[in-house]
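With one protein chain withheld, the remaining protein chains of the complex are depicted in position.
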Amino acid sequence: MTLLEAIDVHVEFTARGRRARAVDGVNLAVGEGEIVALVGESGCGKTTLARTLLGLERPASGAVRYGGAPLTYSTRALKAYRREVQLVPQDPTGSLNPRHTVYEAVAEGPRIHGLPGERERVASALSRAGLRPPERFFPVYPHELSGGQRQRVVIAGALALEPRVLVADEPVASLDASVRGEILALLLRLRAELGLSALVVTHDLGLAWNIADRVAVMYLGRIVESGPVEQVLSAPSHPYTQALLSVLPESPSPIVLGGEPPDPTGIPGGCRFHPRCQVLAGGQAAEAGVDGRCRSQPLDILPAAPGSRVACHFAEAGRAPA
Amino acid sequence: MSDATARRREGRARFWREYRTQRSGMYGVAILVVAVLAALVTPLVTDPSGLDVTRATGEKMAPPSLGFPLGTDESGRSILLMVLWGSRVSLLIGFLSALLSMVIGTVVGIVAGHFRGWPSAVLMRITDWFLVLPSLVLALVLAAILGGGTSTIVLAIGVTSWAGTARLIRAQTLTVEARPYVERSRVLGAGHWHVMTRHVLPNVAPLVLANTTLTVATAIVTESTLAFLGADAGQASWGSMLRGSYDWGAVTSGAWWYVLPPGLCIVAVVLAFTLCGRALEVVLNPRLRGVS
């Protein structure tokens, strides 16, 4: 059932002599045919987690498991893994070599893996990605395409390897509003037609609402809330999720958190969100008698369970936060 | 397989079609074709005995005349004959040593840029060593150890002039490696060889070409310097002619026919390489197309 899994993954960097815990203990599972959205601000570690799941970073501790087996990092094992788990990068323009035609860009994966029937494979990947008729796009260079078409070429490049999971890092962030829905609809269609699973990394809650089955909200290297999209986004339990939802342009009463995105080189003690937490600052946490714990007692790492989970002392205290 | 060769042939045809639209590049090709043809045809139509000082027939330092269209040198040899035969030596040494230098520099640069960590560090220290070493002295020493001859000069120039290219190529490799499409390629399963040959090499190629242009020019000049210092290929070249004209005070005595022909030949060939390099860059880089 579970296809791709992160088990207690920690990833660390050394930046200017200081240790940054970019991913600080994450359990996350993507089931077969499931679309999971990983949501958070820049600097929360969501992209690092995605890169770790792709085998581009090695976890300091913990493991990535695919189909139940832990990922090994030998050249051969990684190459085999690439046929199963593919990336849809953030910036389609930068992700296409300007010197390669569409055909070459899509054929790159099959050539690396020496797959038979290159031409048919490229044509079918392009038409699956919505570029029809595919032959018309073969000799075209990326700079002759629109942003949406480039993203389709990149997706076709991943599809040409017939993977089972797509890891999409902000797949529509650099695209125009008008093409955004088309690309998201394409991801949904690929799931319906090919049974593809996807982990979509984004800062955009509307995207999660549009296409994801489950959502995991990440803050400062940890997942603070996860669960089915309807539950988490309609009735968020974590104050951070509430704040993120409240600043959407449509929202009636925005809770604008002060300060800048937090710094993974200095993770605060206690609940890592407490310095910016509006529930703590507003006194509701004190009313519930959890303010001491918020400041001093770290929270457990959430398990990768399908139901709704939240890492918050206040929410655990059984109160629905205001 | 036939599909791949057909595509490659089609690619070459497309390349030439696009290259032909570059007018300055076509001028460059024309000059180079003339120079190379002259070098190839010379032994068929002229007699090399005129290059021998003892068998020179002309007057010393005579201005252009019907018998000697470009005048004569201090020994009475025909300048035209010397320029024609000199083109063979100069072009051959220029091409071969630039090629050698380019190959070493590109390989070292790409490898040092692609593999981070100790391989890169070791290669760059070697590069730095070649960079700070007085290359002319090194070339002289090499030529002295290996003995005279064209191949010695080529080796001496090639081995001492690649360091700058390597640094340049490494810097460009680093920027290419940082591009998202290289990461995408890795995620598709690409190994080192694939990334270096399919992404890095095509992207540094214009730089390599532009740099080769300069290296050919430098090599021709270096060859003349070496010739002056005693390490010549044993034959008249444009460089050694310039040297000779300098030694005999051709400029001060107004013997322009001794200075200008070899000088202009060098300028023309260097210019031709620059024009070709520019045109190639435009054709190889799709984004530059359409920009004037």
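The first chain written gets the first letter, and so on, giving A and B; residue counts start at 1 in each chain.
We adopt the following convention: contacts are C-beta pairs under 8 Å (C-beta built on N, C-alpha and C of every residue); 3 or more make two chains touch, one makes a residue touch a chain.
Everything below uses one rule, namely that contacts and distances are computed from a predicted model.
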| item | value |
| --- | --- |
| Undepicted complex member, UniProt protein name, chosen from "Dipeptide/oligopeptide/nickel ABC transporter ATP-binding protein", "Ferritin-like domain-containing protein", "Ubiquinol-cytochrome c reductase iron-sulfur subunit" or "Xanthine dehydrogenase family protein subunit M" | "Dipeptide/oligopeptide/nickel ABC transporter ATP-binding protein" |
| Per the touch definition above, residue among A:Gly31, A:Pro98, A:Gly206 or A:Pro298 touching the missing chain | A:Gly206 |
| Subunit A residues that touch the omitted chain in the full complex | 41-42, 146-149, 176-185, 188, 203-206, 209-211, 229-230, 233-234, 243-245, 247-250, 254, 256-257, 260-261 |
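Please note the rule applied: only the chains that are shown with their structure count from here on.
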| item | value |
| --- | --- |
| Subunit A-subunit B separation of Cα centroids, rounded to whole Å | 51 |
| Touching residues on subunit B, where the partner in the complex is subunit A | 3, 179-181, 183-191, 194, 198-199, 202-203, 284-287 |
| Residues of subunit A touching subunit B in the complex | 54, 56, 75, 78-79, 82-83, 86-87, 89-91, 94-99, 108-109, 112-113, 119, 141, 143, 154, 157-158, 161 |
